[in-house]
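All protein chains but one are shown in place.
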Amino acid sequence: MHFTKVEDVHDIAALIADARQLKAAPLAHQNIGKDRNIGLIFLNPSLRTRLSTQRAAQNLGMRATVLNYDKEGWALEMEDGAIMNGTTVEHIKDAAAVMGQYFDMLAVRAFPKLQSMEEDSAETIIRQFIKYAGVPVISLESATRHPLQSLADMLTIDEHKPLAKKPKIVLSWAPHVKALPHAVANSFAEWTLAAGHELVITHPEGYELDTRFTKGATILHDHEEALENADFVYVKNWSSFKAYGQVHNTDESWMLTEKHLLDAPNAKVMHCLPVRRNVELSDEILDGDRSLVQMQAYNRIFAAQAVIKSLL
Amino acid sequence: MHFTKVEDVHDIAALIADARQLKAAPLAHQNIGKDRNIGLIFLNPSLRTRLSTQRAAQNLGMRATVLNYDKEGWALEMEDGAIMNGTTVEHIKDAAAVMGQYFDMLAVRAFPKLQSMEEDSAETIIRQFIKYAGVPVISLESATRHPLQSLADMLTIDEHKPLAKKPKIVLSWAPHVKALPHAVANSFAEWTLAAGHELVITHPEGYELDTRFTKGATILHDHEEALENADFVYVKNWSSFKAYGQVHNTDESWMLTEKHLLDAPNAKVMHCLPVRRNVELSDEILDGDRSLVQMQAYNRIFAAQAVIKSLL
Partner (left out) sequence: MHFTKVEDVHDIAALIADARQLKAAPLAHQNIGKDRNIGLIFLNPSLRTRLSTQRAAQNLGMRATVLNYDKEGWALEMEDGAIMNGTTVEHIKDAAAVMGQYFDMLAVRAFPKLQSMEEDSAETIIRQFIKYAGVPVISLESATRHPLQSLADMLTIDEHKPLAKKPKIVLSWAPHVKALPHAVANSFAEWTLAAGHELVITHPEGYELDTRFTKGATILHDHEEALENADFVYVKNWSSFKAYGQVHNTDESWMLTEKHLLDAPNAKVMHCLPVRRNVELSDEILDGDRSLVQMQAYNRIFAAQAVIKSLL
């Protein structure tokens, strides 16, 4: 009924297979969504997610309407029972219910504030949409998860995995100048593990992710050991989870370069984009043959299309 | 030819009846607007109006293009003969004429500044669009009126009115933290009266509306007396009209709660949204069975659809 986390999917392999079929014939199901409307509600900026989800919906014959609520709307009240005599203009329960009446399906992006672990983990915005909208809700990245990205990543891995062996997949923390959410890393971990892959996560001490998402993965602080013989290296920055939302000083050596992959000759490199070049990842990798980052972006269309199709 | 006020409608009952038919079969007239284009021009933010009008146009087969002129455009000059050596970039007469060439129909939202009664009452923006665009113009809320909201309200009243008696309709002023326009209250009054209903308006002294809109209504400062045996209570804040745009200190007791409706057991409660919960209206009312606010929002689609259909 909704799509906000891996548990919402009954059969991951089947969903990936459907995405592959849609990629082969994107317009084969143009009647499924005829006269149906999806609202794409953004409380934060978006490039790939917005354009790929729009295209996915249109490929299925739907009309996709974008609303940049952060810029075109007004401040939403989140607290139940609030006396709204401050700066919030509308309660999310009212706004979500209204939008649910105008669309057959809603998709929502809402980043965390990274100020309170409890507040972000509560996922208030996406939960309120689910509670009050009365229509299927798709996460376009919530405070703690980015499931459409992860499905596109699984599709990309499926297309590029070695034939003769189980792939070694490494999630490798990278430096960044800003404090970033954990959502992409959390989701990548839970999807990879749920899909039955082995996962190694490597990061400096202090960057441990929430164990709710990483249970079953091997955690290594030794970057070199983690990368050895990797088939896929997923590079991503995140801020500290324990010291919630903080950025520790870290060694620039965690930026992934070709030198790190001397013992991983077949490694493909992944990143969800946007990427800080020569901070997270070197130009040589991004512009070289190992890079799957553009394919991941392209696959966003078919991940979203498979999800929307399954909800229609 | 245009739709900016109740006088633009020949037969209110027929328009409401058409809106009811469209609600029953929203896609029954998908060929009427084929290859026709409507431009939705916003000089102020919008949620319901934007999404419902877009949907209404699409239900009729039109393409609807949203332009947030306040954010995506530039400052418009309003004064005829101005020497434009200041901050205004384009004269409204030029912009309106251009947009009229690009669309078969225009819909425009332009709030009042609440600084000058004369300026706001002149309705310069909507009038200039009508004068220069050369195509039918729909008001999406102007300085002094919000006719699409009122038509949706009339439709909602028509659906919920008692069978055996004339409904008692009360427009009840409510507190708010900001100075709000009079448009919704003005339009509700003129549409209710034009539709042949009896109307009671109740507000604290000093909040008298412009008598151009309220002529024929009963004005009561006694809140309790006004609400007695009401069938519909339309709750809305507005700033002072006499002391133009000012907010007087007012008693919080004007916030409508269940306690106010002890002598109005059948009263349905209406509000155009967004609503300040527990400032204008209590949670208990908004979340209870009396509330028609979500139905009003839903009916915005069919009000707009009936109007667009009549102009096509």
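Observations
Think of it as A and B in the order they're written, each chain with its own count starting at 1.
In the analysis below, contacts are C-beta pairs under 8 Å (C-beta built on N, C-alpha and C of every residue); 3 or more make two chains touch, one makes a residue touch a chain.
Note that the structure is predicted; figures quoted are calculated from it, not measured.
When the omitted chain is restored, the residue from A:68, A:101 or A:128 that touches it is A:68. Among B:2, B:20, B:63 or B:161, only B:63 touches the chain left out of the display. Among B:13, B:84 or B:243, only B:84 touches the chain that is left out of the view. One chain is missing from the display, and on subunit B it is touched by residues 35, 37, 39, 63, 65, 67, 71-74, 77, 81-86, 89-91, 94-95, 97-99, 101-103.
For subunit A, the list of residues touching the undisplayed chain reads 27, 45-48, 50-52, 54-55, 58, 68, 71, 177, 273-279, 283, 286, 293-294, 297-298, 301.
Keep in mind that, in the parts below, only the chains that are shown with their structure count from here on.
Seen as a C-alpha superposition, subunit A sits on subunit B after a turn of 120°, to the nearest 5.
If you average the Cα atoms of subunit A and of subunit B, the two centres end up 40 Å apart.
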